[in-house]
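Apart from one protein chain that is not included, each protein chain of the complex appears where it belongs.
Up next, chain A:
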């Protein structure tokens, strides 16, 4: 489990604090990862996110509640750097989908946190033909 510790300590180091007259505001990398992952999975063409498992290098498809594990956040004095690990739908134009994600994540993060986003990297870790969850009610004709 060493990688988990590494992971945690790395995230601890990268806190982002604002100081105001009455105290500080801190946006943790975890919060940033949540915002970024929400923006990502709502993007068109994305059907899932993958965890970057450092231990064995195998990616796993994440459940909706844990998608923020599919985001790496690095913060330094210049701004935020983000790595996203995504699964896209079969048959979409991947460069375009990736580009849309970058724009959407950047815009959402900057709007919500006021921090500047320096870099967003989109890693496409898989392609899936998504099953339909429920048939459309007007299916039969």
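Everything that follows uses one rule, which is that a contact is a pair of C-beta atoms (placed from the backbone, for glycine too) under 8 Å apart; a residue touches a chain by one contact, two chains touch by 3 or more; residues count from 1.
The criterion applied here is as follows: contacts and distances are computed from a predicted model.
Asker: Can you pick, from "NADH-quinone oxidoreductase subunit M", "DAK2 domain-containing protein", "Sarcosine oxidase subunit gamma" or "Simple sugar transport system permease protein", the UniProt protein name of the chain not displayed?
Answerer: "DAK2 domain-containing protein"
Asker: On chain A, where is the contact patch with the chain that was removed from view?
Answerer: Within chain A, the residues that touch the unshown chain are 41-48, 64, 78, 89, 91-93, 95-100, 103-104, 107, 116, 129-130, 132, 136, 138-139, 141.
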